[in-house]
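Of the protein chains in this complex, all but one are displayed in their positions.
Moving on to chain A:
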Amino acid sequence: MAHYACMFVIRSNQICSRLLNRQLFQCREKFKLPDKPEWIEIDPKALPPETVLDDSTIQLIERLSLVDFNNKEGVERLKSAIKYADQLCVVNTEGLEPMYSVQEHEELFLDEDVVREGNCKQEILRNAVKVEEDYFVTPPGNIPLKQKKLFDKEGS
């Protein structure tokens, strides 16, 4: 009796799992994910040449982005990031419109031209380091960054 009960449980499990599998299989057809990993090796020769980062380029990037690379390790990290992004060049996008946003088909809401904000001077100025007669005080103009050459230093 216990044997039959076991068989029944096992059998019903098998049926259930097969049912589940069929459902999963049907669902999986709609998934873009493959069942098994499909790893494509990228031929290093297909990649563009490794970007050369000389001192003046690093200085320019630092000036434009205000990100401090600090030392050789930081620059290496940048180089590997660029190399990683270079893999995108292998993708064939011929004839495809670029997609800028997943919100492509959303409606851009247009607001009525009514004044509803502002008039909160105290709150706006609250985080300012220095205020003079309700103006934000800032250093003058564009100060050129100090050109330091720490890229050869190891460690931070």
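The criterion applied here is as follows: a contact is a pair of C-beta atoms (placed from the backbone, for glycine too) under 8 Å apart; a residue touches a chain by one contact, two chains touch by 3 or more; residues count from 1.
Methods note: contacts and distances are computed from a predicted model.
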item: Per UniProt record, name of the chain withheld from view ["Phosphatidylinositol-glycan biosynthesis class S protein", "Pyruvate dehydrogenase E1 component subunit alpha", "BHLH domain-containing protein" or "Glutamyl-tRNA(Gln) amidotransferase subunit B, mitochondrial"]; value: "Glutamyl-tRNA(Gln) amidotransferase subunit B, mitochondrial"
item: Touch list for chain A against the chain that is not drawn; value: 60, 63-64, 66, 100-101, 103-121, 124-125, 132-142, 144
